[in-house]
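Omission of a single protein chain aside, the complex is shown with its protein chains in their original locations.
Coming up: chain A.
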Amino acid sequence: MLRFALTRIAMALPTLFIVAVSVFVLIRLIPGDPAALMLGDLADPASLADLRRRLGLDHSLPVQFAIWFGNVLAGDLGLSITSGQPVLPLIVGRFWVSAQIVLVAVLFASLVAVPAGMVAAWRQNSLADIALVGAATLLLSVPTFWLGLLLLLFFGLELEWLPVVGYVSIAEDATRGLLYLVMPVMTLFLHEIGVVMRMARASTLEVLRLDYITHARAKGLPEAAVLWRHAFKNAFGPTWTLIGLVLGNLLGGIAVVETVFTIPGLGRLLVDSIFARDYPVIQGCLLFVAFTYVVVNLIVDLFYPVFDPRVTAE
């Protein structure tokens, strides 16, 4: 198991290096100068050159990359151009805000969507199946920003149950913190439920058609036992992989949801940094996102044998 994990991490290193190079080059290919953005419409060439020099943007690209990558290897992602803050603590702080929303939303979505998908498959073509598939498709089709705004209008403005603006950390005040998280979590939960449910239904349908399920039913096992003991374990594998991919994606940034609910998370940090051409933060965020993706998928792979003993971590 440990060897497998270490091998996977070692295999991820070239990926992370390619990400680092690509991000560094691509962000600089986009027109736009952080120094010009900082100085605005009165920037004269001398002031621009001065600021570019102070930001280290006057070096050639290979030199800039060598300096940055050398620092990354030493665990230093540099300083933000706009705020002057160290990038790594900035990213980690924002990441935990996003992570608590994403983890809770995906957990609840999985707890609801997997049984719902199995029920839909079990009762294929029934009214329940049509209703569940219809609901899943609808939730999948609704853009998160629109769903978020609807929740905001309903729970925030109409019912006045939940705060519409601001953010309080759970660590600071658990009750208020939870209240501020309800709507963002609900938005993601409703969206992801559709994704997971469709996969759970499809993989369960596939398993339910196999001979060993027919055999189990022929033995006279109750349906619940057939579904739980025989169908679920085999059908859950693909869904588990999908949950890993969804988690990796969402942990990489939920900028839209964070913007609607004024959550100071990683996605908003990344978007704001792109608009400000804050190169160190953009590079740091994307490298961090790639790393998170690798780690999440590694964890998913390590847990795979729990659900499907045919797969080993060796």
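Note that in this section a residue touches a chain if its C-beta (ideal position, glycine included) is under 8 Å from a C-beta of that chain, and two chains touch if they have at least 3 such contacts; residues count from 1.
The criterion applied here is as follows: contacts and distances are computed from a predicted model.
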What does the UniProt entry say the missing chain is called, choosing from "2-oxoacid:ferredoxin oxidoreductase subunit beta", "ATP phosphoribosyltransferase", "Carbon-monoxide dehydrogenase large subunit" or "ABC transporter substrate-binding protein"?
-> "ABC transporter substrate-binding protein"
Among A:152, A:205 or A:286, single out the residue that touches the unshown chain.
-> A:152
For chain A, which residues lie in contact with the unshown chain of the complex?
-> 30-33, 36-48, 54, 82-85, 90, 94, 149, 152-153, 156-157, 160-167, 173, 175-176, 179, 259-262, 264, 268-269, 272, 275-277
